[in-house]
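Here the structure is laid out as structure tokens; the discussion comes afterwards.
The complex appears here minus one protein chain, its other protein chains still in place.
On to chain A.
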């Protein structure tokens, strides 16, 4: 298994305003059996569109046999994820928050 690892950094807003632009950019980073590391340190704002975008990217990566890993979530990202009880890796946080 050829495990390719690529990195993408997201910056600024990750919202309905930017989703249309960011989505193709993230999809472009995906490839068969590749793991994409998505850095979230620079994200200053995230809404439902942003969350949906990250989930869609991860699903697509897995569909291609790879994965998407999220790291260095900024406070803004953590706060948004906390609302829906997801941790900074977008995994269910489990238990009450």
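As a convention for this text, contacts are C-beta pairs under 8 Å (C-beta built on N, C-alpha and C of every residue); 3 or more make two chains touch, one makes a residue touch a chain; residues count from 1.
Just so it is clear, contacts and distances are computed from a predicted model.
Engineer: One chain of this complex is not shown here; going by its UniProt record, which of these names is it: "Biotin transport system permease protein", "Chemotaxis protein CheA", "Electron transfer flavoprotein subunit alpha/FixB family protein" or "DRTGG domain-containing protein"?
Structural biologist: "Chemotaxis protein CheA"
Engineer: With the full complex in mind, choose from A:10, A:43 or A:86 the residue touching the hidden chain.
Structural biologist: Within the whole complex, the residue contacting the unshown chain is A:86.
Engineer: Which listed residue (A:10, A:51 or A:73) would be found touching the missing chain in the intact complex?
Structural biologist: A:51
Engineer: Name every residue on chain A in touch with the hidden partner chain.
Structural biologist: 16, 19-20, 22-23, 27, 30, 47-49, 51-53, 55-57, 59-60, 63, 80, 83-86, 92, 96-97
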